[in-house]
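One protein chain omitted, others in place.
For clarity, chains are labelled A and B in written order, and residue numbers in each chain start from 1.
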Amino acid sequence: MAGYLNLLLRLAIWFLLTADLSWANILIGVTVAILLPRGVSNPGTLKDWLRTLGEVVVAIPQAYAEAFEIMLRPHRYEVVTVDRAKPRRSPSLIFLDIFLITFTPKTIVQRYREQGWYEVHRIQRRPTQ
Amino acid sequence: MTAVLMAMIAALLIPMVEAFQDEDIWQRMLAFASIATKTSVMILVVSVLRDDWMIGMVGVLILSVGNAALMLLAHIIRRLSEVMEEY
Partner (left out) sequence: MINILSYVCIVIGLVFWFWGTWPLLGSRSVLFKLHSLSVADTLGSMAIVVGLLLRIPHEWPLLVLGLISLAIWNTVLGYVLAYCSTQEDS
């Protein structure tokens, strides 16, 4: 199922880039999107994809909220925590997870460990003991 | 709109000063990343200001090619510093 999402992503980029909905252009876009090789061995389930994409949509207002928060109240202290990744994630879902964490201004993924852990760098208002 | 552009140029000066004064390579990389994004957004603003969409096209192209070069450079610097430590 996730193969369709891949196709959809390519088509979306193509139509945004060309901004042209004539038949010839649609034909070229679909042909190129199908012909381009895709090397997905373990695409993950559609449900995981939809949930993660939903989280991306939620992350945008959340990022702005966090931005205003750290502007109004200074966060002076830095801390590195180790978070657990969700189980059974395909590489592209891990990429989206890292994107989500790094996109919000308070947290940045520093390193991804093979065993399924993220090292997350975050800023706080109070020092941790 | 012109005032917006002036403010943007003023904001652009901050990372430039930083890139000149700081010796640490990672602080400089941060400054360069900031300069790259700010200039490409400025290109978009100029295109709206002059109502010339060819300039805007260039800005969007730069944005979509992105900071790939800076990412490669970051990896090279990291490898280099690892190699230098070994000797």
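In the analysis below, a residue touches a chain if its C-beta (ideal position, glycine included) is under 8 Å from a C-beta of that chain, and two chains touch if they have at least 3 such contacts.
Since the structure is predicted, the reported quantities are computational estimates derived from the model, not experimental observations.
Q: Can you list the shown chains that the absent chain is in touch with?
A: The chain that is not shown touches these displayed chains: A, B.
Q: Take the complete complex as the reference. Which residues in subunit B touch the chain that isn't displayed?
A: Considering the whole complex, subunit B reaches the absent chain at 4, 7-8, 11, 14-15, 17-18, 24, 26-27, 29-31, 33-34, 37-38, 41, 44-45, 48, 53, 56-57, 59-60, 63-64, 66-68, 70-71, 74-75, 77-78.
Q: What is the set of subunit A residues that contact the non-displayed chain in the whole complex?
A: Within subunit A, the residues that touch the unshown chain are 13, 15-19, 63-64, 67, 70-71, 78, 98-99, 102-103, 105-106, 108-111, 121, 123.
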